[in-house]
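Single-structure report; data block below.
Of the protein chains in this complex, all but one are displayed in their positions.
Presenting subunit A:
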Amino acid sequence: MNRIIQKLKEDNLPDGKTGKLLSIYFTAGYPNIDDTVTIIQNLEKSGVDMIEIGLPFSDPLADGPTIQASSTAALKNGMTTELLFEQLKDIRQTVSIPLIIMGYFNPILQYGVEEFCKKCKETGIDGLIIPDLPVDVYHSEYKETFEKYGLINVFLITPQTSDERIRYIDSVSDGFIYMVSSASTTGAKTGFGDTQTEYFERIANMNLKNPQIVGFGISNNETFTQATKYAKGAIIGSAFIKHLTNNGAETIASFVNPIIATEN
């Protein structure tokens, strides 16, 4: 079974956790070109449930300044699609949590969509998040290929997404729905107000077939707890990148521990 699906099913974890998932995003090739495997291993050791490996892109439209800067630095460091797969080739010998690649569509298109999917499967990647691959294009042109290689494609919804479209996205999805917390690029806002709570509740009440994982604007224990009150999990990106900028790839537990602290 795909590791993402398996993870989503683990409601009663043996370690007594609540079953709320923490997913962490980082940009491959940042801060140093060779940090990728270290970061993944340390994240798993720290108790993170799922990892999004960012394939850097020159023009990340949906990202705020923090992830933009990490992508620019990673590309300067020499990160490429080929190199990322090379770095990850033995990852499944040491890491067992779900791994997702998050990247913009153009680099994947140039690599060749089928070739990319094949490589993901060989590497042990479980899913993809491609923000600028719209659901209808995926549905009509690429779904079969993704499924052939056992990959789960994750779609985003936002507070502006209509109920009708959410239902459509839910029907095409097979894993989880990435719930963008507010209308923003990544890292733009921190903290949630009434608008977010209302939105979280509204989505929770839709009883979708796929669980939701909240992303954008989550940076600490407080926002993690707020987001996972209604959703299955939460994703942290920019705040973790900032941590890496300041502390490097070795001290990851000191970032993760306080976030999941109250869960234990």
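A few remarks follow.
By our rule, contacts are C-beta pairs under 8 Å (C-beta built on N, C-alpha and C of every residue); 3 or more make two chains touch, one makes a residue touch a chain; residues count from 1.
One rule holds for everything that comes next: contacts and distances are computed from a predicted model.
When the unshown chain is looked up in UniProt, the name that turns up among "Aspartyl/glutamyl-tRNA(Asn/Gln) amidotransferase subunit C", "Tryptophan synthase beta chain", "Trehalose transport system permease protein SugB" or "NADH-quinone oxidoreductase subunit E" is "Tryptophan synthase beta chain". Of the options A:134, A:193 or A:258, the residue whose C-beta touches the omitted chain is A:134. When the missing chain is restored to the complex, the residue among A:23, A:70, A:87 or A:185 that touches it is A:185. Taking the complete complex into account, A:61 is the one of A:61, A:206 or A:261 that touches the chain left out. Considering A:4, A:51, A:125 or A:157, the position touching the chain not shown turns out to be A:157 (whole complex). Summary of contacts with the chain left out: across A:81, A:123 or A:173, the touching residue is A:81. Where subunit A meets the omitted chain, the residues involved are 57-59, 61-62, 64, 68, 72, 75, 80-82, 104-111, 131-135, 137, 155-158, 160-162, 165, 180, 183-185, 188.
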